[in-house]
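Here the complex is missing one protein chain, while the rest keep their positions.
Each chain gets a letter, A, B and C, in the order it is written, and its residues are counted from 1.
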């Protein structure tokens, strides 16, 4: 076991899969010689050569288009979209092609690709380096969408994604790359060192896509979250004194319906937290689904704590970010209806 | 007053606005000389000339990119994307540009454009001529999304959209172009002739974006729907015998929260119906929002009746389409918990 | 201050519209045999005249002339002739089937059969094809059973695509024919990616893809050319310039400003412009580009200059936007007639054999049609509804399992649509 931050864990996942399977190739803007603007692919080109790890033209649509062709050939492309905000030029290839290929060819062709992309804010990145577009992808049938919250999961989920035969969008909350950020931006930065989930095996392991993780068992309210918000919600649970069960979904589609339903049926309350804009976000689906499945167990309205329905504002990002105080307030409101 | 079908009403909306405002221009694939593959722009080039109504290269991204520039200049572009399924190549220009321009420039620039696009299935169009992608756009802050269900609304809403200073995505349920289709595909086709909402004034009128229409008042359950599903829900209400209040949302964003909340608080029940795929669809937002605002009034779980989470299958489209039987079943299920 | 001329928007317009006489007078058609044939490893910088010329082999008398005249064994030429005739007969019959309600939709390739057929024959069977919806001739030239194609068109129980796809959107892995998309142009960069993969693995198979003149405007055209050029991908990128994109003439895609082959220049790859109705020229250009790709000299853009003689699709009526008899005036003639003329000129063919062949292909279509109809046509036979949930993912996740159960329960209840 080594201590790894998120970047190292993600790098290790690619390293391990490339080692085991010649068909894994890695490409994207700046990922080759330089190793990526966040250094996630550092060292891979040197180790596996320029034909397996390479820089691409700045054309997210071209990256995905070629990746689909490579996938159809039999490779397992792992591509980086430099920021999740820049995934939109590839939208047609993702939605109309990667997501549909297996179905429309009735299983004759498929595109076993993984799209890695850093998402989320809290780094003063402004509106085009801070978005969380997962809710756009979870609505698209045929795509899997994953977002880890810690190094251990990041590596295990990324290996599972790369080895998965379906296209997987793998969002990496960039605010977590270097430490388990809980939303207290005014406190000293934490690093991953010493965090239990930063103990990462060097070798191969997988975390099944579609399995949530209960990161804090509790009895009073179920908190559904993922990515950076997992740490925010843990902080909120401590600070509010509410005995919250915090569930890190990890995989948004497929999602672990059983774990969610079992928890809400037990607690009778549910708070959903994400950083993305509120209206039509993934939280809406979670809320609708929980309500459908657990209606008779609910003792309070399901709440959503989310980013506002505005672009992510550069200088106002701490007014935008759904931090622990807002989550704690929701937890307490939910408990008031006891 | 004239009797118009949807196409004629939409054509009339463009005609009326072009007549009143020189800055309205209309373009898209095949919309010029030919008048559009659904004939929605028929006659406009002849009347207003080739520089105000013209064909474009087949590049939805280019159509939107140039439309934004024209909007910034001061024109009011009304562009057609030939099928909603083909809007994805324009996604980046819509999401990163049209939707953000006013905010990011703090009001210095904006793009008052309207994107018309036929959506929905039931015409044996297969997976790439049947999609209803509204749920992707309602999640994008800065865009307005509209879907009419009849000629009168279509004209009034389209005029309002064209005259609106924000970008509006205007989805036209193509199954309704020629008649008020209620999902009974095995019965003789109905035409708009004789339908009250096919009586359309020739001149200028607007229907405010953000105002729903109660198309069938009722007391037992609130049905939220739009587009083709309005007619399906009306049929389901009749056939089920449930005294449903059917609300045609018309405008999905902004949405008429007051009308929705007032109705559900009164009926205590809610069924949401759309043709789009279920997970993460616009129905999820409606469900979440109704639950948040009306929780203490709910006497049964909010139900969603939607397309399945698969591509729209060509030969199986009547197994896919959420028809009156499925809606009626949901209405009855909802009432069982009385 | 300078004198300020008011600006004007130029909107391209075809020379002739319905009511006008059909006429291609402005069009310059270079004579057959005029262009030299450089070696297939010639640097792009020496090839920049090709996009502005036109590779033509068959002259008006049906003789193969000039440096591009390929050396094709007669049986291959006859196979090509037959495949084109079969494609045309198939198209005609399937269009009729659509009118009869046996299928919802059809797209013909009439007048441009040489493109798909000659290119399929010039490539190797292992080469991967990424077609648009108008290259049914590829499947036919690769001897794929037309009855299987008909089952797809009829969305019947034997449809290998399980009723999921719009008619004509075939996928046939067995003959390396990729899945056709309804979204224009997406296959172009996919073909490049497949070719890159082949190069990454040190394979010897190359890829080819086809889009229409109108589709060149899509982003994917640019992506494909950029990636193909940068990585020297072993791929043939074909633009079938059939003059029309539904109702828009090729000027709306930029055809008034330059040839589509000329787009290649800016990416530093060769652009060949070919008489698309000349089977021999198409074959020769394809062979040249394939040789170039196979020897690691990278991609070629080929513009196939032809004419869409039929409607865009069964949903279209071209008499609303172009002179009704334009096809008959197309100066490059008909590809079947021209190859036939050539074969007769060389003594390898005769009117009688041709007539017999046409009867034979008509019969082949009839026999296949009967077989397909026995299985069923649109609505009379269809795949099991529960199958629609398959292949969304490799395995069915829980939410789709639940949805399938719901569908099947509703079916039992009679609560279909």
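One rule holds in what follows: contacts are C-beta pairs under 8 Å (C-beta built on N, C-alpha and C of every residue); 3 or more make two chains touch, one makes a residue touch a chain.
What you see is a predicted model, and the numbers here were worked out from it, not measured in a lab.
Within the full complex, the chain left out of the display contacts the shown chains A, B, C. Contact with the chain not shown here comes from a single listed residue; of A:29, A:80 or A:97, that residue is A:29.
Here one chain is not drawn; of A:8, A:279 or A:334, the residue touching it is A:279. Summary of contacts with the chain left out: across B:13, B:67 or B:159, the touching residue is B:67. Residue in contact with the omitted chain (choice from B:141, B:207, B:223 or B:300): B:141.
Residue B:56 is the one among B:17, B:56 or B:291 that touches the chain missing from this view. Against the chain not displayed here, chain A makes contact via residues 29-30, 32-34, 37, 50-51, 54-59, 61-62, 85-86, 88-89, 124-129, 183, 185, 278-279, 308-311, 313-316, 318-326, 328-329.
In the full complex, chain B makes contact with the omitted chain through residues 25, 51-52, 56-57, 59, 61-62, 65-75, 77, 89, 92-93, 96-97, 100-110, 141-142, 144, 164-166, 210, 253-255, 257-258.
Of the residues in chain C, those that touch the hidden partner chain are 2, 4-12, 44, 48, 51, 196, 198-204, 206, 217, 219, 221-223, 226, 229-234, 251-254, 256-258, 262-269, 271, 294-296, 298.
The working rule: only the chains that are shown with their structure count from here on.
Note: the chain lying farthest from chain B is C, by mean C-alpha position.
With centres defined as mean CA coordinates, chain C is found 35 Å away from chain B.
Once the centre of each chain is set as its mean CA position, chain A and chain B turn out to be 31 Å apart. Along chain C, residues 162, 164-165, 169, 181-183, 219, 392, 399 each make contact with two or more other chains.
Shared interface positions of chain B, defined as residues touching 2 or more other chains, are 85, 88-89, 127-128, 279, 309-311.
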